[in-house]
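The complex appears here without one of its protein chains, the remainder shown in place.
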Amino acid sequence: FGERVRDALNSALDEEMSADPKVFLMGEEVGEYQGAYKITKGLLDKYGPDRVRDTPITEAGFTGIGVGAAYYGLKPVIEFMTFNFSMQAIDHIINSAAKSNYMSAGQINVPIVFRGPNGAAAGVGAQHSQCYAAWYATCPGLKVLTPYSSEDARGLLKAAIRDPDPVVFLENEILYGESFPISAEVLDSSFCLPIGKAKIEREGKDVTITAFSKMVGYSLQAAEILAKEGIRAEVINLRSIRPLDRKTINDSVRKTNRLVTVEEGASVVEDSFGYLDAPVERIAGADVPMPYAANLERLAVPQVEDIVRAAKRACYRASSLAASA
Amino acid sequence: FGERVRDALNSALDEEMSADPKVFLMGEEVGEYQGAYKITKGLLDKYGPDRVRDTPITEAGFTGIGVGAAYYGLKPVIEFMTFNFSMQAIDHIINSAAKSNYMSAGQINVPIVFRGPNGAAAGVGAQHSQCYAAWYATCPGLKVLTPYSSEDARGLLKAAIRDPDPVVFLENEILYGESFPISAEVLDSSFCLPIGKAKIEREGKDVTITAFSKMVGYSLQAAEILAKEGIRAEVINLRSIRPLDRKTINDSVRKTNRLVTVEEGASVVEDSFGYLDAPVERIAGADVPMPYAANLERLAVPQVEDIVRAAKRACYRASSLAASA
Amino acid sequence: DSTTLTFETSLPFTSHNCEPPSRTLETTPKELMTFFRDMALMRRMEIAADSLYKAKLIRGFCHLYDGQEAVAIGMEAAITKKDCIITAYRDHCTFLGRGGTLLQVFAELMGRQAGCSKGKGGSMHFYKKDAGFYGGHGIVGAQIPLGCGLAFGQKYSKDETVTFALYGDGAANQGQLFEALNISALWDLPAILVCENNHYGMGTAEWRAAKSPAYYKRGDYVPGLKVDGMDVFAVKQACKFAKEHALKNGPIILEMDTYRYHGHSMSDPGSTYRTRDEISGVRQERDPIDRIRKLIFAHDLATEKDLKDIEKEVRKEVDEAIAQAKESPMPEPSELFTNIYVKGYGTESFGPDRKEIRTVLP
Partner (left out) sequence: DSTTLTFETSLPFTSHNCEPPSRTLETTPKELMTFFRDMALMRRMEIAADSLYKAKLIRGFCHLYDGQEAVAIGMEAAITKKDCIITAYRDHCTFLGRGGTLLQVFAELMGRQAGCSKGKGGSMHFYKKDAGFYGGHGIVGAQIPLGCGLAFGQKYSKDETVTFALYGDGAANQGQLFEALNISALWDLPAILVCENNHYGMGTAEWRAAKSPAYYKRGDYVPGLKVDGMDVFAVKQACKFAKEHALKNGPIILEMDTYRYHGHSMSDPGSTYRTRDEISGVRQERDPIDRIRKLIFAHDLATEKDLKDIEKEVRKEVDEAIAQAKESPMPEPSELFTNIYVKGYGTESFGPDRKEIRTVLP
């Protein structure tokens, strides 16, 4: 019994809009066009044009308007057609949204969600492939969520909308069409995930692999391959990168003593963790603008084999260290 | 014989403008007002309004114009009154400047410098205190320079202007008024520093401290204090954070086996280095928007004593480890 | 005291794409006296802030509003606290106009607990949400879309109220203004864009920053009105007109022709890019407080001494507030970590030395 991530996001929006009349959607093509990636399909029909607002292609303008509406007490969900275009509006995300509660000593909270596809899609070149996780994760005042599965998509988006603080919600275009098994509990309209809690997607004793978004899937594939070679990898789906669930990572590392961090863009998880037998292994996007050609593009983003290799390195290095000790 | 950082920047601009007619300045108040922080003082008089361009308060517009002029082959030096306002124009810095040479396979290089004060000043609150080092340092296609002393300011700014690639040049308002001893060599108009080379400001064997911009001064003060307690710290002024001079850091760490990274804003130096006896100690800006009140502000940014404490921790932990081994 | 006085605004309104309101308006002796007192208080407050800054009791940026008082006062006289106001960093008097106290102002400026933002915001970040004041914004132009967003909230909530978004002549060229205005016009948002044209953005004269400094016309397809911003009655009349317009027809631009006496901020002497004659000319001929003073005398509502007494009172109020503010303690160190997130919704945070300070957020 599976559900696509696209539908999970759509149902989360639908349910939260139906539960709270203060929730409204705003963005380019979210209404009549049903969403550039069809995440908002059907919502204009159901909730009408007051609550599903098609905007001109003016991100600074509509993001500022969204933040202002949140100041006033509404709960806007702002769609960036892709997060690349959030740069046009980033001042509002950081200076107008993330800092207001602090600057006003708690007078002006900003219950807003900024969502849309983030990071590399396929063949869209350098200007349409940037991953903003690392940037937003450095900003106090923001919460940054990174769903992987349909369960994540539903539970985290609902949590984001209910949260009284600004949330950057980083989706992945390639995952939209992927189906994941989903339980009745998750399908219930009361379902919601806590912000700041990671999920152990696969247990293992030999090496911890942390990942978020699409890279969770790659890490699970890597774990499968590693298992065949006798290495039991624990795969942690971070779900939230700000706040980061340090406890879950630490607990895991305490057990495995080895850590591989997997990130599609620039490095996010910069914490030092204790209990390590081997240095942290980092897999991240290559240090290049995203090339268009298919073969180069493949080289620019982490692949399953990169994760496998890093995990092995961590394990062998650690065991050779142990042997020499 | 000292020179203020302000004057060092000014003379660097002056000399490069006089050497290359393609160099021009653009920004808010750079001309008639002589610069909000007087970095461009006298240059309008000397080079005229065609080459020293006062702009309206429209960062996206003038930065885009600057980048376009660089496409055409000019060498614009764009001043952001502070880097906080670069967020209004960040799409042009990243998508129009940093990625063009790559996307065009080398046809369109972008010889432009984005400069201005970055990070915390004094008492200017959350919206005017952000450090952008971590963000820009993640962007391939950019070079990111972070001068500390007057020598740095002159040598690096001249290097930035002569460089054929886009350079983000992060100054520090509080350093503008500081004087540094300066040699005749540095004062020579041919003087220039290589991009991507760090400088060892103080040699030491016990612990490596890396820092950039204002934090170099703090680290030197910390080293002084540590010396009194018999700890010889090596202080590395990174000068460039993209590219990062890994060799210099590695060589130092190979010697000291201990590393403290000091950063005023969010963490930049996320590399893992080998040869460490103790985990990297990181000192960075607190995880909060910048508060206004003086006492809180002090708590929000690294202080000399934080560096001292971290260095000791690295040394003592390391020695206790050694003892227990 | 509540007899009606009828007179004309100093100048006719100049309009763009709309019928201007009438120049004729009514007031009462009471209103005249209140305007005088309120503007005198603002003036005194700003001058005191100047001294405190020079005495190093205020740090960082500090942008003073003296000269522009009629805009804040005239606007407040036309609207209610259910209408919203949002402005830039030159926000002390706007805050006061919304009912903020002198103590909150001075304590905030000095970074004390009694400040309106508990010392965490500073000069540029005053708020009074319970009276519809949404700040206090440091990024030039950002408050314009934010203000249109407040108007969106008002319309969405069917509140029949409006938002005034104030910005300077320098800000008037910002692209986000044009983006927000287009959206506001498409959606008929009750947003009133108030350009406080004090003729300089920092050291840049309006004509050096704008090809067309006719800011009331810059909305193109959006109506606009040019107003003598030194005449509190003209401001009041224009704001009333604009509110009605906005509730019925959506956005409108008001250009207030005004002047700042101080430099841009404390580091700007304010005299390199304009002549001293220009400043003293405005002071002599267009000062908003003087204008009221003259009206009061013309209508025989008070004597020279009465007004002097008011000024003395005001001075005392300010001095007392300053004394109180000085008594207010600095924020508790633990406040470093409050209000990053809404209470109960954060997790943890770190100080500069992560090993030393790791706080579970309140």
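Couple of notes before you dig in:
So that you can tell them apart, the chains are marked A, B and C in the order they are listed, and the count of residues begins at 1 in each.
Criterion: a residue touches a chain if its C-beta (ideal position, glycine included) is under 8 Å from a C-beta of that chain, and two chains touch if they have at least 3 such contacts.
Bear in mind the structure is a predicted one, so any value in this text is a computation, not a measurement.
Between the chain not shown and the residues B:D163, B:E201 or B:E234, the one that touches is B:D163. Touching the chain that is not shown, out of A:L25, A:A121, A:L156 or A:L220: A:A121 (per the contact rule at the top). The residue from C:K211, C:R276 or C:K305 that touches the chain not shown here is C:K211.
In the full complex, the hidden chain is touched by subunit A at residues 28-29, 32-33, 36, 54, 56-58, 60-61, 84-85, 88, 121-128, 281-289, 291-296, 299-303, 306, 309-310, 313.
Listed here are the subunit B residues that touch the chain not shown: 24, 50, 53, 55-56, 58, 60-74, 91-92, 95-96, 100-109, 140-141, 143, 163-165, 196, 243, 246.
Within the complete assembly, residues 173-179, 182, 185-186, 208-212, 217-218, 220-222 of subunit C touch the chain that is not shown.
Rule of thumb we're sticking to: only the chains that are shown with their structure count from here on.
In terms of the distance between Cα centroids, subunit C is separated most widely from A. For the pair subunit A and subunit B, the distance between C-alpha centroids works out to 31 Å.
Computed from the mean C-alpha positions, the centre of subunit B lies at a distance of 36 Å from the centre of subunit C.
Residue positions 117, 119-121, 125, 137-139, 175, 340, 349 of subunit C are each in touch with at least two other chains. For subunit B, the set of residues touching two or more other chains reads 84, 88, 125-127, 282, 287-289, 291.
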